[in-house]
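Just one protein chain is left out here, and the rest sit where they should.
Chain naming follows the written order as A, B and C, and within any one chain the residues start at number 1.
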Amino acid sequence: MLIVMDAHASPAQIADVCRAIEQLGYVPHAMPGPTRTAIGITGNKGPIEESQTLTRFPGVREIIRVTSPYKLVSREFREADTLVQVGAAVFGGPTVAVIGGPCTVESREQTLTVAAHVRELGAVALRGGAYKPRTSPYAFNGLGEQGLRILAEARAATGLPIVTEVMDVETLPLVLEYADMLQIGARNMQNYPLLRAAGRANRPVLLKRGFAATVKDLLLAAEYILSEGNQQVVLCERGIRTFDDSARFTLDIGAIPIIKQLSHLPVIVDPSHASGRADRVIPLARAAIAAGADGLIVEVHHDPLHAQCDGEQALLPSAFAQMMDECGKIAAAVGRTL
Amino acid sequence: MLIVMDAHASPAQIADVCRAIEQLGYVPHAMPGPTRTAIGITGNKGPIEESQTLTRFPGVREIIRVTSPYKLVSREFREADTLVQVGAAVFGGPTVAVIGGPCTVESREQTLTVAAHVRELGAVALRGGAYKPRTSPYAFNGLGEQGLRILAEARAATGLPIVTEVMDVETLPLVLEYADMLQIGARNMQNYPLLRAAGRANRPVLLKRGFAATVKDLLLAAEYILSEGNQQVVLCERGIRTFDDSARFTLDIGAIPIIKQLSHLPVIVDPSHASGRADRVIPLARAAIAAGADGLIVEVHHDPLHAQCDGEQALLPSAFAQMMDECGKIAAAVGRTL
Amino acid sequence: MLIVMDAHASPAQIADVCRAIEQLGYVPHAMPGPTRTAIGITGNKGPIEESQTLTRFPGVREIIRVTSPYKLVSREFREADTLVQVGAAVFGGPTVAVIGGPCTVESREQTLTVAAHVRELGAVALRGGAYKPRTSPYAFNGLGEQGLRILAEARAATGLPIVTEVMDVETLPLVLEYADMLQIGARNMQNYPLLRAAGRANRPVLLKRGFAATVKDLLLAAEYILSEGNQQVVLCERGIRTFDDSARFTLDIGAIPIIKQLSHLPVIVDPSHASGRADRVIPLARAAIAAGADGLIVEVHHDPLHAQCDGEQALLPSAFAQMMDECGKIAAAVGRTL
Partner (left out) sequence: MLIVMDAHASPAQIADVCRAIEQLGYVPHAMPGPTRTAIGITGNKGPIEESQTLTRFPGVREIIRVTSPYKLVSREFREADTLVQVGAAVFGGPTVAVIGGPCTVESREQTLTVAAHVRELGAVALRGGAYKPRTSPYAFNGLGEQGLRILAEARAATGLPIVTEVMDVETLPLVLEYADMLQIGARNMQNYPLLRAAGRANRPVLLKRGFAATVKDLLLAAEYILSEGNQQVVLCERGIRTFDDSARFTLDIGAIPIIKQLSHLPVIVDPSHASGRADRVIPLARAAIAAGADGLIVEVHHDPLHAQCDGEQALLPSAFAQMMDECGKIAAAVGRTL
């Protein structure tokens, strides 16, 4: 950690800060510079929580933290890639894993139809929402437990493991009865009670990045889950909010190699939410794999004109087939399979 | 609602879209333009949920929605300003209401001391967190029920009503035993189960804007609460995330007049989180009142050097006194009291 | 165009707006809706410039524009892909074109060395700045004409055409004596006198997206150039500013398919500026080609430890070789060559 002093900080002010650092149990290292003095701190065993209070000392300009606030999720803590297994699917290994399925479970017929399609076309897991967070209170928000039962039926029919969203701690036990992988959505990425509860569940978690979360925020959210003992976390980039209005969200493709550098956890991409339009999903899916993503989660619907949610971004099975074909070629180009 | 067609959309494609609109039960109005045709829709009684599926028709370029997705919170639904009463404090009336107190309840002594100060200096409610959402799992996250009991003691000592955060549906009943006003934090602004539960509680709610939420998102989140029957909602602008790195967040001061135009709900400002530094809080507090805010929520600590959370942004009682003095003059300048 | 009225707009207010539209020479179409009336406008031959003044009429809530403000750059104006030829290089065709070279021309030896490397490794054009826009007035800002002469020498030695930045109208004639392709940098994307001047020069232009420019802004900036008669424009995505601080900029990979839908102009990607770090350039380069980019512009330096500018993001020739190899495989996977 580094304390940067004002250019006009007096020697007495610098000495006061050094003394305070010593009182916290650390070692100060004053380093005079051309216009100001900086004070390095050593002797700490982790992030210095009290350090922020040092900003209150007269003459202190700012505090710069060096130690990463996350630990268990970091590549420095664990060098080898973590593999997360969900049914027969593996995230983080040489095979790019594709999760496909409808945004929302609307009916038995719809879910079984889509599940059969994505299974046939190479998906290794089935997505589908039974509990849907919706921006408007008046929008359709899912079939609830009935939806979970339909998903279980689709699993039985196709053999695909089920990825489905859990929205709160209350319904977690119920969702755990059905889900092979718990999805925590972007809006809940900083719902800490939910993260802790998922950390205590013995089930793989798909953690989606909040649309205003930095990469560091995402890693800290994952740290919540790991700190409760659950290492089976897959991260998901799904687009962030920016000033640009040409797409629903801006896919942060650069986050993929950054996360792979900073963390050992697998990371996948959701090109459906990022683009918001079916005719722009496939290029983003290709780009994700080219950038090093370990998988995709994609919305598919056999009748998007009548989908109850996000129909404009769902791929038809024929488009999903095209995506799988094109992404298979990209995967091969980066030395992986799909 | 308006469907915008591609410049090269054929007459048959336009006719197909018009037919689909009719099948949904609405009336299409094709309007040929210089480069493209737009199709207006009338006959709907609210937002057309199915409309998104129309983007899937060949020749459709985009869909433009006109009807506001929120209703109960809108100024059009209710013209008069809503007043929200919390103890003796009123939000939305001629008096600017100031909530003061520590970020976090750390101890009985700390909370009672700060409470006495803010009471003395003119605050009309006491803030203090017993449950704290923290970005890192290793940071101090509050005293829990013990913190709530300390707040109740501070209320007994000062007469100030208590504003405190509720983080999840589980602890809501417990928080309701103590809180005069429920705070829903920025990270939970789109925690829909929590919003609905707060909507069923008969207690005023302070709803903080998510740091990546648009004004529309904030109003829709409030709509969740009102749609469950609870009209006592105060909105709070507390800074949004932008590219600028000179402050912790960017206070969206322009949101204040916009919200006052669009909604009848009171809106207050949190200058402490927006600025992140005590020496920048007061100018933002003054600006908030000048822009028309109905109140402030401000962090105060008598010993910020030893605060366990956000000490760098807490005002000393002396600075809080200065803020109250300066804000009182601004309130008078806009024809209000403080 | 659509005028959206307030929910409480009176029939007289609606009639006033309709009358004003007629006075402007257009045809109003009032469409009553469930909560408000919208008024469509037909009869215009392009964007209605005066339309903004309609927002001033009592009862008007907002104005929604439908007609694209750009024309010559749009895919609707010209369906076929535009090919831009620079020396032997072609942008927009089946071959992905790679521009390589140093950020800045520092010396004859440096430039000739890097040029020989990139030529050898498959680049089809040489980049290098003689005039450098720098955020700080104290940073090295290029060798000026001497730099241009060195570039010409590098062209003679390698046969590669030269891509170099022009910063203002004054130096344009000089730059035109040497450059095969004019680069207009992100900071100058809305320097309209420069855009117009480039539009009057008979020389291909590489137009970089401003880091806070929307896709629409970029297309309008290109429209400036085309409107002066120069069709030879290549667009370049190079990262935008967002709240995320994990990289220098956020590469907007989704802009690639969007631009390809909206415009017939070629679009390339600058992974060096987007990532800001050499060890993150290659994944972005791969992603760009996978997303459909027509080319890359990449910084290369044989001795980045001693580069005078942006050394941290320059690829060593060995890394550039690796990039070309990996990108060649991606290009093949999307049916192109490199």
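Criterion: a residue touches a chain if its C-beta (ideal position, glycine included) is under 8 Å from a C-beta of that chain, and two chains touch if they have at least 3 such contacts.
Owing to the predicted nature of the structure, the values given are computational and were not obtained by experimental measurement.
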item: Touching partners, among the displayed chains, of the absent chain; value: A, B, C
item: Option touching the unshown chain, where B:188, B:275 or B:308 are the choices; value: B:275
item: Omitted-chain contact residue, chosen from B:21, B:288 or B:309; value: B:288
item: Residues in chain B touching the chain absent from view; value: 212, 214-216, 239-240, 242-247, 250-258, 261, 274-275, 279-280, 283-284, 286-292, 326, 329-330, 332-334
item: Contacts of chain A with the absent chain, listed as residue ranges; value: 2, 4, 6-8, 29, 31-36, 38, 40-42, 44-46, 64, 66-68, 76, 212, 241-243, 245
item: For chain C, the residues touching the chain missing from this view; value: 20, 46-47, 49-50, 52-53, 55-57, 69-70, 133-141, 167-170, 187-188, 190-194, 196, 210-212, 217, 220, 223-224, 227, 241, 277-278, 304-308, 310-312
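Definition applied: only the chains that are shown with their structure count from here on.
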item: Central chain (distance from its CA mean to the mean of all protein CA atoms); value: A
item: Approximate Å spacing (C-alpha centroids) for the pair chain A, chain C; value: 30
item: Chain A-chain B separation of Cα centroids, rounded to whole Å; value: 25
item: Touching two or more other chains - residue numbers and ranges from chain C; value: 212, 242-243, 245
